[in-house]
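Missing here: one protein chain of the complex. Every other protein chain is in place.
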Amino acid sequence: MKRKVLALIMVAVMLMASFAGCSNKGGETENTGTGSAGTDSQAEATSAPEKTEHLIITYLYMAAAPADLLKVQDAVNAITVPAINVEVEFKPLGIGDSFTNYSLWISSGETVDLMMLAFQDIKNYVNSGQIEELDAYISEEATPTLYSLMQEFPIATRVADKIYGLSPVGVNYGDKPGIIIRKDYFEETGYEVKDIYAMDELTTVFAAIKEKHPECYPLSALGSAITAGNSQFGMYYGGNAPGGNINAGYLMEADSTTIVNLFETEEYKNFLNQMAQWYQAGYIVPDAATTDTSNNELLQTGKVAAYAMSQKPEQFASDYGFKVTGMATGAGRIGAFYGATNWMVPITSSNPAAAIKFMDYLYSDSNLSNLILNGIEGTHYKVVDPDNNVIAFADGLDATNSPYYNLLGFWGDRRNEYTFSASATRQQHDAFTQECMNNKFKSYGFNFNSADVSNQILACQTVLDQYQKALETGSLGDKWEKTYNDMVSQLKNAGIDQVIAECQRQFDEFLAQ
Amino acid sequence: MDTAKKRKKIRWKKALPIYLLLLPGTIYMLINNYLPMFGIIIAFKNINFKKGIFGSDWAGFDNFKFLFSSGNAWLMTRNTILYNLVFIILGIVIPITVAILMNEIRSKIANRIYQTLILLPFLMSWVVISYLGYAFLSLETGYINDSILKAFGKPPIDFYQDKTWWPLIIIFVHQWKGIGFGMVIYLASVVGISQDYFEAAKIDGATKWQQIKSITLPCLKPTIITLFILNLGRMFYSDFGLFYQLPRNSGMLYGATQTIDTFVYNALMVQNNYGMSSAASVYQSIVGFILVVLANETIKRISREDAMF
Partner (left out) sequence: MNVRSKEEKRFELAGHIVMITLCFFAIMPFLLLIASSITDHDVVVREGYKFIPKEFSLEAYRYIFGEWAQIGHAYLITIIVTVSGTFLSIMITTMFAFGLNYTDIPGTKVLFIMCLFTMLFNGGIVATYYTYSNFIHIKNTIFALIVPGLMMGAFNVILVKNYIKNNIPGELIEAAEMDGAGPIYIFFKLIIPLSTPILATIGLMGAVMYWNDWTNGLYYITNSKLYSIQQLLNQMNSSIQYLISNANNLGNVDLSTLPSTTMRMAIAVVAILPILCTYPFFQKYFAKGITVGAVKG
């Protein structure tokens, strides 16, 4: 009887599996089918563009899809159909949901032509074969704007030397270490204004602030902003991670060619010591490692006075009711660049060539990108300062009730786009970019192919997940050294040396060219 | 010849309506559970979506390696098992006690109020509970540090960096959330016990204690055993909200709070590798399956009618 039961179960499962298998294969052939149709229509496009391409493009939002999204979509099509014969359909989803949904859509064969990848690692998608290589679609003739921009700015994301993603053109490039601090509190301390401050000068300023405002914690060192790829060390001391991820090693100086294990350097130990001292002196928020309040909230309510942030011009434009200024702790620099946001084309796309053509047009036409970013002029916004590209909400609207308020600016060439706040001018942005470009690390233009050491990287991430937040926020007080030693030895066991060696090997090859 | 035909006819007459009753559930089970079963092979494949699930290369047991190669492999397994053992034991003793006591309370209004309130934590989502945990345990402003410990003049405890208290915290919160649920399940059975038994026992002069021991508990035995076996099947699983959201995924607490599920989640936040997540799931399933079969066989030898299959 038992054997009969077992046998029946086996049969049922096998039947189900084979049924699923047949349909799955059907889905696969469908996929390759549309793939070849795509290349056909590309050939058609060069001869006689009759059919309007229909593109499905993801539209990421924060809390809810804007009410007027369809209106804007119509306005977009009013531009794109006559110009490049492309019809756009937005596919809205929450930014937090994109993490799960992209792979699910691709795995089930759903047609999407352009996906905005925000804050995820594009390598995951490359390694599991989910996205298309874009090299074939980008060329001087087919996509002139993209091509020329690519020469100037790092907007193409490469993995193993093939292009897989396109980033928006940033308003500026590079990073400058330092902190953003409340202007009023800083001026109260009477400390002199300099270009670059040393770390103990920061301590002096913190002490002065704490004296005048005892219930305020001068520094917010949020654990939530610390990820395994994002050490706070760079925020204060500079340097560059050639592999993107700190696990793959660090270049300490602009002219360094040797990649070191950041966690074993004296500088890193001093950094941890500094944070621990600040924490113990009461300069850092006590629950820094675990709170999920944002820097903005903390600053606005007066709980903190400063936080570490790259000294980019737009940081100083924020208005909390009080102004902020910066205290830089190092020079501007730029090194290996791994875009945080990437447009990618999934393998389920019906027409990759048209998708890239749309991208090219988006980068070149600021009307289009302003439309998607800010809505319809007159209905949603009005221009306040045309020279500096500043706009304000249309009359009667504000951030809470505007039917079109897109906070996520991932579209096109950001330099030409309108902004709501009197953010820095184009000149300021360009000056910042210039300063950073004048201080290029040797890793500029390098990208690390981590496919062979992905297991070690994962193991290192696990170790960092456990210790990094507590250590880098100084939360352990004077007992940090033991935990630090544990972390270093566990990283060694996880294979960080192998990852760094592999990165060095690829880096040497890159330098030899 | 005639009677044999008649017997077959009668059988069909009875069987058909029963098959009808079984039909919706069967269809649902096939669609919801058995159709997607092919997904299990993802655990053994190096999945490449260009080739599709069935066309991808076989990876053998490669996807399982990450579960065992981490330095924490033993730690997370130990945590998972130990907590589950404690939960199983407490999950039998406490809800039954509460259900029996609840049944003794005569006032209907009191009954309603108690049951509603005790069930309250069950209805809350873990995100909310983690905020509330923070409200109590936070170093600076948490209720315990700010109001209780300060009143006694003791130094504050950094709960989110110090793992010593967490086994207690986790067990407490788990019970707090689960008592209502457990009580409801056992209460349904307790309430279903015919009053005739109790009246007969009272006439025979049995005390309350004796009544509980000889009537209530034996009537609950099938439910207890069933729940016990089912919980064994979940031995390698853990409540994600309890072990990840409540401790706010604080790394310093991993020694006391990391389970197989939280480890897998953290690893996959980074790599988003379906093969690996599927492998973890298969790993947990197989262990659970073995435990369930073993437990059932053991129970069969002790009291046959209580075994599940």
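Letters A and B mark the chains in the order given here, with residues in each chain numbered from 1 onward.
In this section, contacts are C-beta pairs under 8 Å (C-beta built on N, C-alpha and C of every residue); 3 or more make two chains touch, one makes a residue touch a chain.
Note that the structure is predicted; figures quoted are calculated from it, not measured.
K.L.:
Out of B:L85, B:L101 or B:L294, which residue would touch the omitted chain in the full complex?
P.N.:
Going through B:L85, B:L101 or B:L294 one by one, B:L101 is the residue touching the chain not shown.
K.L.:
So one chain is hidden, and I want to know which residue out of B:G91, B:P247 or B:G288 touches that hidden chain in the complete assembly.
P.N.:
The missing chain is touched by B:G288.
K.L.:
If the missing chain were put back, which residues of chain A would it touch?
P.N.:
Looking at chain A, the ones touching the missing chain are residues 1, 5, 8-9, 12, 20, 23-24, 27, 62-65, 91-97, 99-101, 103-104, 107-110, 118-119, 170-171, 215, 222, 224-225, 227, 230, 235, 292-298, 300-303, 309-310, 312, 314-315, 317-318, 320, 340-341, 399-401, 405, 407-409, 419-421, 423.
K.L.:
Even though one chain is hidden, which residues of chain B still touch it in the full complex?
P.N.:
13-15, 17-22, 24-26, 28-29, 31-40, 42, 53, 97-98, 101-106, 108, 110-125, 127-129, 131-132, 134-136, 138, 140-143, 146, 176, 179-181, 184-185, 187-189, 191-196, 207-209, 219, 222-223, 226, 230, 233, 274, 277-278, 281, 285, 288-289, 292, 308-309
In this section, only the chains that are shown with their structure count from here on.
K.L.:
What is the distance in Å between the mean C-alpha positions of chain A and chain B?
P.N.:
Spacing between the chain centres: roughly 38 Å.
K.L.:
Per the contact definition, I'd like the list of chain B residues that touch chain A in the complex.
P.N.:
Of all residues in chain B, those touching chain A are 30, 34-38, 47-55, 65-66, 69-72, 134, 138-140, 158, 160-161, 248-252, 254, 263, 266-267, 270-274.
K.L.:
Along chain A, where are the residues that touch chain B in the complex?
P.N.:
The contact residues of chain A facing chain B are 12-13, 16-17, 19-21, 24-25, 27-28, 31, 99, 103, 106-107, 120-121, 124, 128-130, 228, 285-287, 289-292, 347, 454-455, 457-459, 461-463, 465-470, 475-476, 483, 490, 493-494.
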